[in-house]
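The structure under discussion is supplied below as structure tokens; questions concerning it will follow.
Removed from the display is one protein chain of the complex; every other protein chain stays in position.
Letters are used for the chains, namely A and B, taken in the order the chains are written, and counting of residues starts over at 1 for each.
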Amino acid sequence: MDTVLTAKDLRKTYHRGSEDVHAVDGVSFDAGAGELTAIIGPSGSGKTTLLNLLGCLDNPSSGSLSVGGEEIFGGKAELSEGTLTGIRRRNFGYIFQKFYLIPTLTVLENIMLPGVFYRGAGAGRTPQELLKQLGLENRAAHLPAELSGGEMQRVAIARALINAPKILLADEPTGNLDSKRAGEIEEILHTLADGGITVIMVTHNLELARTADRVIEIRDGRIHAQ
Amino acid sequence: MNIYSVAYKNLLRKKVRTALTASGIALSAWVLATLFGFNRGYESGLNRDVDNMGFQVLLTAKGCPYEAATLMLKGGTGLRYMEEDVVKTVSSNKEVEAVTRMLMQGVFDPNKGDSGAIAAYLGVDTHTFPAMKPYLEFKQGGWFKTNDGYEAVMGYEAAELEAREVGDPLLIPDLGTELKVVGVLKRTGTQDDGTIFLPLDTVQKIFKKEGKLTGLGIKVDKNADMGAFENRLYDLPDVQVVSMAQVKTTIMSLVSSARVIVFAIAFIAVLIAMAGVVNTILMSVIERYGEIGILKSMGAMPLDIFRMIWMETAILCSLGGFGGILLSLATARAAEAAVRHFLPYTPNGDMIAVNFSIAAGAFGVIFVGGLLSGVYPAWRAARVRPLEAIRNEGE
Partner (left out) sequence: MKKLILLALFALSAAPAFAAVGCDLNDPDRDVARLFPASTGYKTQYLSVKTAGGAPLLARIEARLGDKFKGLYETIDVPYTLYHIYKGKEKVGYIHGVNQKGEFGGIQAFITLGLNGEIRAFYIQKLTSKGAAALRSKEFGEQFAGLTLADFAAYDPVAGKVAGEGPAARLKSPSPAADKDFRNVLRSVKKNLILMDELLFSREQK
């Protein structure tokens, strides 16, 4: 399996008054193409901070990260917001617990939204193909308010896939869903991983985590077990 | 789908708020367009009124500022006269294009109303006066051909009051002189409507004022130095110079001082509208912090977000501005009636002249003002870090 993402000794330290808080404290980690990794841990353990560093949403305090062979962080100065956005555009898709769909746009428009800002070269499938894949063909013209929670998360997944990312990062993707809908999302994530997309998710849902190819447990900013 | 439609749909989220803000913008656009229109209409109306007098300078005898007004104010007396020689003196100036002699006379008519009234007659030189008043058109007939005939040309309202038509006799009360009406003018909206014009020599003869004038209208070469010419006229003995340019300047300076206050109010209206825009857009940015963060995590650059929020401002200001312009066109007549009611002197014709350039100017001010007020909210939105949005979800 080709390695898509490599993190080496990633650290993120916040300064609270005179105290240094090590939210992520020397995490090293590889993720292969088509691998589904679950990051678990108690609240405040640093798992979301780690996900943010892996997804280039934030600069680490130290350590290195490479994505698809491209060195991103590695002893260099902090990257600007613009540079990070450029990296995210090319490599990542994100889904979140709260979906964050635009309420005035239809399902189809929400899926097309990232394309308004960036259309990757030879980018993925058409919105219609994604709608079909995620079982939303009949919902294209609906507004988010007319959808169930599971459907909203599927729209968010389709939106994350529109620019054909190498890596899909999911922060509590089933946190707002009942067990049945959570199961549907789990199935979709597996299907995506089977299709070659690297999926890294943070979750409290141990059942969901158990189905992952690999589970990493974080405690106090460090990998406790994997 | 593009950034414009996204911005437009964002505005539809809070329809009432958007509508109220757009109404605020519309009101200030309306105030602006109406004031710009008034500014232009008033000035051009005043210019037209003054130009319609046909001459730029009126010479009268000292103590008689304006013959018709003097007659009305002093009940037919108080007219003063210049000797006709003044014509030669004035004509010798190189700036003078033409002069026209006038003699205003009035008689007391005891049979007008309960206690009588003044009937006024303006003797004019048929060879020079019509050429200076080319805008006078006839409803019936035409000018008298000689300066000594017993004929009359009546202004529209004078003819209406006396029920005179061409061919009818006209009696000068008191003197018992009979004249024949040879022309009735069309309505002009000026003092000429109420005037009865008679040949100059006839007026001099029947009122026994041979060689006397009450007014001398002077048409000056447009390129001439008016100031220098007027100064020379001031040196003439026993005459008074009424310069229409001077009157116009004085009125305009009065209007300008009022205008400063009015434009200050308009400026405040625009500021209030801009504050409304900042408030609305900023609130919507703050409410959408998370969403904006997500857009950035999806690949939207800070400039993209800035553009999107700025576009929302632009759409809001365009809708409001356009609405305000339409409102100003629709209410121009009503606003004009109100202005006419409150101002002591208003020129004839359209006083609030909202044309394309004025509409575009008012729209431009509102639009640019709106865009400026959108800069801060758009900048705030562009600075949102995607992490903040995600942190809101909380560990």
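Just so we're on the same page, a residue touches a chain if its C-beta (ideal position, glycine included) is under 8 Å from a C-beta of that chain, and two chains touch if they have at least 3 such contacts.
Values in this document were obtained by computation on a predicted structure and should not be read as measured data.
Undergrad: Could you run through the displayed chains and say which ones the absent chain touches?
TA: B
Undergrad: Quick one: say which of B:171, B:264, B:338 or B:360 touches the chain that got left out.
TA: Considering all chains, including the one not shown, the answer is B:171.
Undergrad: Decide which residue listed in B:49, B:125, B:201 or B:291 touches the omitted chain of the complex.
TA: Looking across B:49, B:125, B:201 or B:291, the contact with the absent chain belongs to B:49.
Undergrad: Hey, which of B:84, B:97 or B:162 is the one touching the hidden chain?
TA: Of the listed residues, the one touching the omitted chain is B:162.
Undergrad: By the contact criterion defined above, which parts of chain B meet the unshown chain? Give residue numbers in ascending order.
TA: 49-50, 65-66, 68-70, 72-73, 109-114, 139-140, 157, 159-165, 169-171, 173, 176, 178, 184, 187-191, 193-194, 242, 244, 247, 250-251, 344-345, 347-348
Going forward, only the chains that are shown with their structure count from here on.
Undergrad: Mind checking the centre-to-centre distance between chain A and chain B? Centres are C-alpha means, answer in whole Å.
TA: One centre to the other, that is 67 Å.
Undergrad: Residues of chain B touching chain A in their complex?
TA: 1-3, 6, 9-10, 12-13, 290-291, 294-302, 304, 385-387, 389-391, 393, 395
Undergrad: Per the contact definition, I'd like the list of chain A residues that touch chain B in the complex.
TA: Going by the criterion above, the answer is residues 43-45, 47-49, 52, 55, 57-58, 81-82, 85, 88-89, 93-94, 96-98, 100, 102-105, 109, 112-118, 159-160, 163, 171-172.
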